[in-house]
Structures are given as C-alpha cells and as structure tokens.
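A single protein chain has been omitted from the complex, and every remaining protein chain is retained in its original position.
Now for chain A:
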Amino acid sequence: MKNSLAVNAYVGKPHDEHWEYQKCRGYTKNVLVVARHQDGRFKRETFHLTSLGRTLANATGGELTVAVLGTTPQCGELAGFGADRIDLVEDQALNDYLVDVHDRVLGAIVKREKPCLVLFEATFSGRELAAVLGAKFNGSVASGCTAIQYWDDGFEVLRPVLGGRFKARLHLSALPAFVAVRSRSFPLCKAEGAAKIVSIPVKVPRTRFKNIKRETSGQKIALDRADVVVSGGRGMGGPDFSLLEALAELLGGAVGASRSAVDADWRPVSDQVGQTGLVVAPDLYIACGISGASQHMAGMSASKRIVAINKDSHAPIFSKADFGVKGDLFEILPHAIETIKRLRSTSNQGATT
C-alpha cells in the first residue's frame, strides 16, 4: 500500500515525462558513490555503499561510478563490489577533509558525470557535502537514510526522525538526488569484473579556511561507529567512569553518557547519546545507571540489543531493554568484568587443547 502511495502521490508527472525533464537538464541514469579512505585503505562502509550503488544502478539501468578523492592504492577493490568506473582525483591535499575543497572537487565530478543519484555515507562530512551539493545543483537531499528505492519518478527514502522514534518516508523528485545513507544498514554484494580507472583532471582549489589545527580524541573507537556502546547516567554518581571504560575495552566498544551525566560535567559533550546529542545504533548498548528518559531513548533505541543495569526496578529503561539487571552497578560490573575475563580464558584454553 505504501509503495503504491509513493507512485500515486505523483500522478500528473508520468515517469517518462519526468525523465525527459531530467534529461533536458542533462542527467543520466548513472549512480555516483563517494568513497572514503584513511591511511591508504578504504573504509568498510565504502564497500557497503558501493554494493548499494550497484543495486540502485541496476534498478535505474545506469552505470555505477565511484569517486575516489585523495591518494589511495587498491582502487581495483571497488570493482569487487560492482563499480563500473572509478573517478580518481589523486591529490595529497584531498586526504584531509575540508568541506570547501571537497565540495568543489565533487561538484566538478557531478558536472562531468551527470548522475541522477549521488550516494554518501551518513558521517558528518557526508551529510554536509550532500547538503552543499544539493544546493549547488538544485537537486534534492536526504541524510541518514536506512532504505532507498528507485521509482520511475525519482527516489524514495526512509530516514529516522524525532530521534529515531519515527521513520519518515520521503519522495525525492528533484534530481540529482544527494543521499547520505547509514551504509552498514545495507549488505555487501560481491561482484566480478574490472572497473575502468579514470584519472579526472580537476584542479584542486585552495581552501578558504586558515590556520588549520587538528587534534584526535582519546577514544580508540568513535562512539557513532562502535559496535558496542557502554553508557553511564546519573546513577554513576560522579565523573569516575573507569568501570564502564574497562567493560567497553573488554567488549571492543566505546563509552557514552546520558544528558544528565554530561550536564553534571562528568563526561565531555561529545560523549552524549540522545536526541540532542549523538544518535547511535550499535549491536549492543549497555545503559548503566540511566533511567531512560525519552530524550535518551531517542538516541539509542535503534540499537540491536539493549542491556540495562539500574537500582530502580521501575526505571523506564527496563521497558525498552532486552536484558535487565536490577542492582547497584558498582557491585555488579566488577564481578561481570571478572567473569567475562574468566569465561573467555576458559573458552580459549578449550579451543587450544
């Protein structure tokens, strides 16, 4: 029903006419994916994004191009996920992200390729590039999408709104569509074939920004990318989050915090999970001493599994959790950490004998 709604909502703009109109503006049925790499390696998310691009290019009947900005080897890897062509702008200056440089280089590629759809990863940079390019080309923009579908009269996307409590189904009628997706929501699709690598002659502009200083944070794993997030709230009672850090370290995760913990200056604002902070969706979310205000729930309710540890058995967080522990986290967590270590070492011994 919803799908037919998507089509019926745009009667009066039959698809051929729509494509004719877009073709007047010169847009093709091709799809462009913007790759991301660090230290000479593509991010895993880029392969997910390329796989999605392949599926969508098959749907539109166009070709899939991947734009690679900066110096990176192994471009051929992208062919393994269905790229037909790789547009390469090899310049050291593009290795570090600066919005005004990247938008102009990507703008030149979009102008040249005329894709009907440009896919980004829904990172800070992906989202803002999508918005800037959307404005530059008078197209359409959608960020943080978890589903995307091609219709003859444009694209339809699903994106979480109201802190993930709802999904908005949006129809993007203006092309090109610039869409930032949560790429890990989409499966990897292996493909065979070799992509043509094309060196794009774009002059890399100079940035308008001056005195650029970068510093990296202490967190080993970025909170919004972590598979496991261990968060603390008011129940932590103070700035000592060492137990949560130990558990996060053990599970290969990152530490987050509720708004009240941040407001109390126990944790930096960059750690805040919630509707006004970061929205996360890890495989496992462990809420320690967090009551579960709707503001916080909106930032983590999309997590695959939620564990709650709280003294108060009436805390709302329990109604949204898969696994709950009623008790004092300062008594529970040290034992839990010890037990995890013990169980792991026993299973390792079992595996080696």
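Criterion: a residue touches a chain if its C-beta (ideal position, glycine included) is under 8 Å from a C-beta of that chain, and two chains touch if they have at least 3 such contacts; residues count from 1.
In this text, contacts and distances are computed from a predicted model.
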item	value
Protein name (UniProt record) of the chain left out of view, among "Peptide ABC transporter substrate-binding protein", "Electron transfer flavoprotein subunit beta", "YCII-related domain-containing protein" or "WD40/YVTN/BNR-like repeat-containing protein"	"Electron transfer flavoprotein subunit beta"
Among A:D152, A:D312 or A:D328, residue touching the chain not depicted	A:D328
Residue among A:V68, A:L117 or A:V141 that touches the chain left out of view	A:V141
Candidate in contact with the missing chain, chosen from A:V89, A:L170, A:V229 or A:L244	A:L170
Touching residues (missing chain, whole complex) on chain A	2, 5-6, 9, 97, 99-100, 103, 123-125, 127-128, 130-132, 134-136, 138-144, 156, 158-174, 208-217, 219, 222, 251, 262, 268-270, 272, 275-277, 279, 283-284, 286, 293-295, 298, 301-302, 305-307, 309, 318-328, 331-340, 343-344
